[in-house]
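Right after this comes subunit A.
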Amino acid sequence: MNNQAPHSLELRDIEIRLDGKLMVALDATVGPGETLTLMGPSGSGKSTLLAFLAGFLPPAFEARGRVVLSGHDITELPAEHRGIGLLFQDPLLFPHLSVAGNLRFGLPRCMSNRAEHIQRALADVGLAGYGERDPATLSGGQKARVALMRLLLSAPSAVLLDEPFSKLDTELRDEMRRLAFSHLQAAGLPSLLVTHDREDANAVAGAVIELSGGR
Partner candidate 1 sequence: MLRFAPALIVTLLVGPILAGLAMALLPAFGYLPALGGERLSLEPWHELFAQPGLARSVAVSFASGLVTAAVSLVVVLAFLAGVSGSRLDRWIQQLVTPLLSLPHAAAAFGLAFLIAPSGLVARLLSPELTGWERPPDLLIVQDPWGLALMLGLVIKEIPFLLLMCLAALPQLDPGRHVAMARSLGYRPTTAWLKVVAPALYPLIRLPVYAVIAFATSVVDVAIILGPTLPPTLAVSILDWYHDPDLSRRFMASAGAVLQLGVTASALLTWWCLERLVARLGRHWLERGSRSCADRPLRLAGKSLILLAAFAAFAGLAGLALNSVAGFWRFPDALPQGFTAVHWLRALPSLTGPATATMIVAICATLVALALTLAALENEQRSDRHPAQGRLFSALGLLYLPLIVPQIAFLFGLVVVMETLGTRHRLGLVIFGHILFVLPYVFLSLSEAYRRFDPRWSQLALTLGSSPNGAFWRVRLPMLLAPLLTAAAVGLAVSIGQYLPTLLLGAGRIATVTTEAVSLAAGGNRRVIGVWALVQASLPLIGFVIAIGIPRLLWANRRGLQGA
Partner candidate 2 sequence: MPKRTFTAILALSLGAPLPAQADDWQAVLDEARGQTVYWHAWAGDTRVNDYIGWVTRRVRTEHGIELRHVKIDDTGSAVSRVLAEYSADNHDDGSVDLVWINGENFAAMRENDLLFGPFAERLPNFTLTRPEHNPEVVTDFTLPTQGYESPWGKAQITFYYDAEALGEDPPGSMAEILAWAEEHPGHFTYPRIPDFLGSTFLKQALIALTEDADALYSPVAQSDFEAVTEPLWEYLDALHPHLWRSGRQFPASGPEMRRLMADGELTLAFTFNPAEPAAAVADFELPASTRSYVLDGGTLGNVHFVAIPFNSPHKAGAMAVANFLLSPEAQARKQDISVWGDPTVLDVVRLDDGSRALFEQASDNPALLAPEALAETLPEPHPSWMGTLQEAWQARYVGAP
């Protein structure tokens, strides 16, 4: 899906504070196709870290360190120019768009034969012919798959996953995990998985970092 040179995500000496109090600190590098798993209870600063990496850190927080993506320092870039994709807990399919419309939303504007890309992506996850459906009529698993394809179609250079499987049934969860990580690896994308579920960490080959919060 992404034919550019392999990407890597470097997190250099990152420290995030609120009112002077250290929330989270991290220094790590995620290579192409690799997944770094961050484990920690709620309140350990996982979400804050993701917000910082994606470019949504509220101004009340104070952050130090650099985020370098494929050799470019993206710390100061606005969210839409970072090339970092996000997968949330909920699939968050835009309710006012059709399934195809959701996928089209992520497609870079300059891309040619957009319709073809969308059809292929749907077929990839077993949803061929679902393009014109109202997303609200899909099952939970189907929604999750559409959300994943939407993310990949937007051609990110790195991916953040915010407990993306926590709301799925156990069976679906395994299936989605496999699907997601096989696609991410195939695309050679560095990814950062945030979770409090040990299963997630076990299922993914790669480093695991335990966050304990800054306390």
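With respect to how the candidates were assembled, all candidates are chains of the complex that A comes from, given by their letters.
A few remarks follow.
Rule of thumb we're sticking to: a residue touches a chain if its C-beta (ideal position, glycine included) is under 8 Å from a C-beta of that chain, and two chains touch if they have at least 3 such contacts; residues count from 1.
None of the values given here were measured: they were computed from a predicted structure.
Here subunit A appears alone, and the candidate among 1 or 2 that touches it in the complex is 1. Against candidate 1, in their complex, subunit A makes its touches with residues 54-56, 58-59, 78-80, 82, 84-86, 88, 90, 92-96, 105-106, 108, 134-137, 150-151, 154-156.
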